[in-house]
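A short write-up of the structure that comes next.
Every protein chain except one is present and positioned as in the full complex.
Let's turn to subunit A:
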Amino acid sequence: MLSSLIFLLSLIFVTCTQADSDYHERLLLRPLPQSALLASFNFRSNESSASFEHRNFRYFPRSLGQTLQHAHTKELHLRFSLGRWDAESWGARPWDGTREGGTGVELWAWVDASSDEEAFARWLTLTNALSGLFCASLNFIDSTKTIRPVISFRPEGHHTNSSLLNLHLLHGTLPHEVVCTENLTPFLKLLPCKGKAGISSLLDGHKLFDASWQTMSIDVRPVCGDGSECVLEMEQTVDMVLDIERSKRPRDNPIPRPVPTEELSCDTSKPYNSEDSCYPLDKDAEPSWSLAEVFGRPLKGACPLTDASGYESETVCINVPTEREVQVNTSGTYAEERHEDGLLRCYKLPTGVDFDLILPEQVPTANLALEEPPLYAARSINGHGQERGSVQAVITNPSTTSAIQFVYLESLPWFMKPYLHTLRASISTSPSSNPIEETYYRPAVDRHRGTHLELLLSIPPASTITLTYDFEKAILRYTEYPPDANRGFDVAPAVIRLLPSNSSPNTKNVYLRTTSLLLPLPTPDFSMPYNVIILTSTVMALGFGHIFNLLVRRFVGVDEVENWNTGGLKGMLKSRIERLRARFLGKGKKDE
């Protein structure tokens, strides 16, 4: 009786704890125009706040959890990015840009501290610990690369009002950081299935970092449901846009080779078409591809930690028109579900056996409608020469009906000195009005702090804002240049946050980022430190010596000192010659 009661209680206890910590993963595939493929991997692990505080880690990785506890970080967002999102061809950004970062590494976190200095010290602890965890040079995020944005970021998690008072938002960025396999490996190690089963088995450094655009992101935030207790949720996302033709090249033979002449499809209407000249026809058919071809390795079945049934168990989804043929190649049992009027096909994977999706070549009858991005932004450096320049940001609102209010954040390095009195913003449709509503500006201090500029702008429908400001380039010390000094320095991308409009205040925030900038600085001659020191010292010594001689010595007439001091080599030789002459000529005289 007692043993059965204990058994029942333990069963209830296990099911309760089972419900607290759960794990979800999903791969969303979406073919994009011009034979590109968007693959969006999303992994979510939950841990109840109680077990987190008691250091019971189940699906939440212990290494990251302990780092967050040690640095008193309540919410963390870390991004590794490469490439450029082509908004004109690919439409709106995945996740509305909330899981995207600027080129290189971008990190922002809400740190719990009682003062600014304490928050910065904890921030340094966090960056150094994350640097070791992810094999990235995050330890270079120091005071020159850290800013405290005011209106650009809002906490995604749920924090109590009292804890919000002590939370400090710090944002650091390393645009020069190169993201590669050594950052992917620790990322995969944080997953419960560790890249060995489930959709994470598709992630391979060779294909991921060959993509036209890729972002790896880690978001840790507290989520409090209504009434139930709070849960710490960790979300890992890998988004990439692959070029299908390039990704299908085998790993061992990645050199692009020309298609054999027989397989070329030529435009026969051209006058010069013959066997040795060919105008290639645009393939109007969608290319054939399969998961194993494009990712270079097979999908090794489902990760057993996902839910066994329901929407969450469908871990691979593909967003294609209903006419597109998709074949499944697996030896285990799988289940297919169609959602969103047939446009989204989701599959529940079998465990333990490989799973592959094959899409053969097919001429599309209808293309998938891509969501239009709410805003287009591009930023560049104008001007020539290495003394000064100007930054120009062009932001376009394609919507014909709604005006947009957005925040434009720039974090510039200290050696790029902007002149805020030259900041001009003009709207194409109404040249006389000023779109800047609010400005937050913290100037840079040499070698200590970078520039922090946040602007609140509003753009009317169907118009373009051009934002320009002048800046001056500083010349750095000899040791402050990197080894490839003539390449220049990277400037972090601008972050644009679209504020929810007044008509729909509960919509999520939309983010977009421009590309980073390359800033060439004037360089000294690196081969010359000793020469410069001695040349300058020579000039100073010439001046000083001349004046010193004049001040210290006194004047005498030339004839007054004939016999007194004919010193030096000349005098010695003269006196020697005189003596010799006296000896020989004198003797001669005596003889005579």
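Note that a residue touches a chain if its C-beta (ideal position, glycine included) is under 8 Å from a C-beta of that chain, and two chains touch if they have at least 3 such contacts; residues count from 1.
FYI, contacts and distances are computed from a predicted model.
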item: "Glutathione S-transferase", "ETFB lysine methyltransferase", "Major facilitator superfamily (MFS) profile domain-containing protein" or "PIG-U-domain-containing protein" - which is the UniProt name of the missing chain; value: "PIG-U-domain-containing protein"
item: Touch criterion as defined above, residue of A:A335, A:L518, A:V539 or A:L573 at the omitted chain; value: A:V539
item: Among A:H54, A:R154 or A:H384, residue touching the chain not depicted; value: A:H384
item: Option from A:L264, A:A308 or A:L420 whose C-beta touches the chain left out; value: A:L420
item: Residue among A:I255, A:L550 or A:L569 touching the omitted chain; value: A:L550
item: Positions on subunit A where the hidden chain makes contact; value: 384-388, 414, 417, 419-421, 441-447, 472, 474-479, 522-525, 528-529, 532-533, 535-536, 539-540, 542-544, 546-551, 553-558, 561, 565
